[in-house]
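Excluded from the complex is one protein chain; the other protein chains are retained at their positions.
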């Protein structure tokens, strides 16, 4: 494979429908192009509004490799600003969260900015008289990202000034967020504590693909889930003893292939999709007394039943997050390099919902997604072994062909057997689309 | 921005007079070109002769990214040699300083060299009879740098065989070194102990620019200097209690903008310049009893007064050192990568001067420039935040426009308001000049 | 020096017969090309068959930068497979050694493979019906390397599908392996314990060249060997006291130049060669009672004498191993980067030989080649000083001219004075040959 | 029967040694039913239940964790990890002779290694100890990692 | 009143704990006026005055250092650093019962962390302790960093 910059043809050649070239996981130039094109033209998750509930509250994070600040402006709206002082580039804040009051103040020379980024003041301003500062972008203040959308509390942004709209980008996939939020009788979520932060020495896409990889749990997680089932058996509890919460969570990982086949997988255009169309490993969690009543009260019986009727497993929002509606979890796969990915796993509280559900989410999060999780250990092991194995020139193509069909059309929503790798193919279809989104344009321009 | 090798036009385009493109701080290719062109064609500081007082004394350091040895040759002169054995490249010495006696001896195969680099002997020399070794550069010994200048004890060198002369390069800026050395009644300085070694994950130019950045102390250092002033007030000492030395040093950092405006800034051609033309934060240090008398004795009253009349703050010698005459300090900003800079901070003793001044220099050095300094902490914080912030594509230009004027002419010495960023612009004018110094030539040659 | 990819002329220009350009040691692009061309087209050492004695035994290592598995197949033969799952690239095993039973099973989705790499089974195989999986290389299983040769227990492989034959590549140099193995009355060796693993921040070729660098021991190792001799003298033992084993090993490092000149050096085509043609630092080890008798018994007197008559010092098998016949040691110089090399030092037991010889090998290994060895310390010091020194632009060529002659012909075996650097030149002759082996071809193809 | 400060200190030294030497059965036997091994995710975290922790495990989960380490298909433990503690002398913060409960605080370093990788964690462990049938037992154990909110790769054994 | 070896040892353990738990007022209260916290720059440095040190601070400077840590505009401490010591049992090198002065030497590791970065320093601390009004106090403290002449980034808290 040659070099990819300004070479859409070479990028398109990396995905052949049934397989993908290993360079997409190992090539650092492709990583940089992902940041410059894919993460600039797609809608990317920033944070949850409950992380910045009050005016002046900020939360610093990154979109792709771009440092940004999510901040609650004086008008009550959530804004997303580039975390870069227009004077000499100093990051305005680096703590993960805080409250900046009515304005940001750069610590280096005290230029200050309203919480929407507009320049507020420059000390000894007269030093710029007749210098033409007013004609520079620097004088405009902290630049905002291209576009921001607050969808039911979840903040997304598009870095590019113009491009695809939020609605066109996500389309029907928003139903998963809806279901997660609807599980709150108040129709609102609140973040519950800080996220787990789990470092992986592998490419970010391996983690995203794993979210709909239904053929690995019973294999990769046999040592944790399988041993749990065995130990529980050995305890030989009396008939009908209710499973402890931990067992409710971990036991389903050992479900047979048939179970996962029947779960079903749905794909949406632009790389989104989810497992657990019909049921999932989250389907059989014990009910929390009184919760259903609250929902009925809030939504009426039919809708309440419909809400809990859904037990979608993992919904991937392309490019780099996954949510679990039934346990109000969101995981962000932050790309740091071709071979380095930081995973942050958040949980949310159902406003007016039972605290028992928050406790379940917290237990799930630490049991399955912590750096100290006996389940996570084997996932990381697989990713990092693959990152190293892909260095092999013995075979340069990664196979994503399970239940593959000729000329698959990803522009239409589809529901398939729960073990298909179609969603991985769907992601690469979108990957090519947004990687080359403005390349052709730029090419033409030259 | 494209690629810069052999592309003088692209390099010139990085500096627009009032702003500079962030690539100069973040691009690793530009770093390599700085080493190959700027640090090769400019005169760069090596060390002080008192670090190698006796014949055979050596001091190993680097000029740009080139490992060199400063050594006192048998003729009493200080030589600067490439630290590279002509046989197989082994570094001849790697300890920071020592005495090698009459000759260097490579530890690998014992080739030996006079302290001016000339080949002295090769064991079992007959093994090279009729091999043509004598026709190779290797047989010449350890190569010396292009040119060396010992200016009043300070050793500078130009790596390139030919180029601008020492006098043309520094011109009037040498007056700052003169003033620092003249403060010794004997007209000589001696290094006082080893330097502080402070690692910064930022570009070297950020540190150099900071040396004449007079709008940051009262902001960035409020937590140290401001708190010091507050605590001292709280002690509520009787009227006229003399400030302790520590307060004399730190309190002036909180001076108002007017103070820094009135200090004045002077720029010289080729990127040199200094703050504190009329007075500075060093102006009000208490006098040391008997010191003035000694100076008068040595220089006569008029010159003595003139010497102490100067209280220049920071003098930048482009590309990468700064000196403080009034406290005999020199700081080297050693570029290790586009985003990595090692700062070494030396202090000097005034030969025949009062030891109290050495103590003051030592106190200043540890209070302000140590990795454990509460002042240094905030400077490093700014630099490293900027290095990260410049990754932002939201704004690609760094502003250096304070008191900027159209068509500034840096070929003439100038004195301006102490808060101007002209000296930063002066540095980039010189940066372009020496970055492209031999590119055009080479281009032509092709 | 420009860029080297697909540029055989530039690569040939790096070696001038009497000197070599420093880029061969410092340039990361050249490192990658070494992996892609040199280590792909040459025969490279993998391991010893005794590391995988039983069916299903495996040993994971790397050939160049390619992860491979040495495994004993059910047919009793040793196979070498790419350590890469054909599904998604997961490394099949990462522990250094083990037994996999009758088949390998990938831990991610349980694809399984016979121990010769052939695909055995895929869970839920029907998911691939009519997908065309059977037409992909992935469906073939774990790919084997191009060719494997088990020479008297030592496993070598060529990654490339076709190319030079084992016999043509090694030719007469195999006599050194023969002599090492013949020292076992049974004509067999067995690995004795795990290897030393010693990390060097230098280029791998520096270590290979050092193996026949006979002008460095008395210089670089004076502090260890010289001090040992001195301390032993000071003990002032009675006349004729036998040297302790440690002294037998270390004292000869201080032998005079004449000794090494008379040792002699032999070179073979394709970069192989050895020191100690006539005698060596291993010649005067004390005899082990009864050992000679066993050899006579096994081989007859004449051959037995001939076997022990040889005391070859270091035999280099190009590109990256060295063996010492008299003490059954093998060292692999594993290239990890242009400036990073891992050295693994193995020792072997003589089947049916005296355990005293194994003890001697173990003592030699830890005394001379351990990270904690006082001899190794000075070697690593030289390599790493050279890696840094070669950054100097003062002189770009490394000299390998000792006893050089015009128009040397490396296609013929030759024996010369033991201090010649001819073997280093021989290595670079082969380096150019295999670096450009398929470049020209590819070039033509374009 | 009364318990001395030194006995409590020795108890901690012994407990940690069991972990480093992989004597997990002995170690599990030190625990009282109902005890939890808590490793907070947040600095000075107070709630183990309704926000995420790195670990908050009862005896069943601890047994599972230990049992898994020796499994034939425990892929992340092929090859196995090793761990090592260096602990400062424990502080005995509370001694309630009456009800035989005690609290100690121990500053320690934990090193875990696998293949060519090794990492170090700076830990502060708080042990709740109880005297039961004349034996000292672990009622609860809280292990705070100094940089608990930093990003970690796998932490596979017991810090 | 006499002071035992164990009391001196306990004193050091307690002093270090104050630093790790940020109990700076208590810690400052341990110091005698005129005392200096000295962190040499050079290996086996003998002169704290006329050559550079990393730190050589009297009580005023130590107060300033501590006060600054909590300031609203202490940018290098937004977010805050944390530190942690693991110390080997102190050696009591001198016990001058007569004038109530004592010297201890303590080998220790210091870990400081902020955001995702953490570093470790190998330290040897020499305490000059005096018994004043029945209380042990710090007369002087010298902290030698093993690689004191190496290049460091910020060292923000008290090793």
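Lettered A, B, C, D and E in written order, each chain numbered from 1.
In this text, contacts are C-beta pairs under 8 Å (C-beta built on N, C-alpha and C of every residue); 3 or more make two chains touch, one makes a residue touch a chain.
The structure presented is a predicted model; accordingly, all values stated were derived computationally and were not measured.
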List the neighbours, among the chains on screen, of the chain that has been left out.
B, C, D, E
Considering the complete complex, of C:347, C:403 or C:424, the missing chain is touched by C:347
Given that one chain is not shown, which residue among C:16, C:32, C:73 or C:366 touches it?
C:366
Could you list which residues of chain D touch the chain missing from the display?
13, 17, 20, 82-89, 109, 111, 113, 115-116, 118, 120
Using the document's contact rule, name the residues of chain B that touch the chain not shown here.
93-96, 98, 107
For review purposes, identify every residue of chain C that touches the missing chain, sorted by number.
96, 192-201, 220, 222-224, 226-228, 231, 244, 246, 342, 345, 347, 349, 355, 358-359, 362-363, 365-367, 370-372, 374, 376-378, 380-382
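Methods note: only the chains that are shown with their structure count from here on.
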By the touch criterion stated at the start, how many steps lie between chain C and chain D on the shortest route?
1
Both-way neighbours, i.e. chains that touch chain E and touch chain C:
A, B, D
Among A-D, B-E or A-E, whose interface repeats C-D's (more than half the contact pairs identical)?
A-E
How far is the middle of chain B from the middle of chain D, if each middle is the mean of its Cα atoms, in Å?
52
Distance-wise, how many Å sit between the C-alpha centres of chain A and chain D, to the nearest whole number?
33
Compute the distance, rounded to whole Å, between the mean C-alpha positions of chain A and chain E.
45
Can you tell me which residues of chain D touch two or more of the remaining chains?
73, 75, 150-151
Going by the touch rule set out above, which residues of chain B reach two or more other chains?
220, 378, 381-382
If each chain is a dot and touching chains are joined, what shape do you get: line, ring, star, complete or other?
other
Pairs of chains in contact (touch as defined earlier), listed by label
A-B, A-C, A-D, A-E, B-C, B-E, C-D, D-E
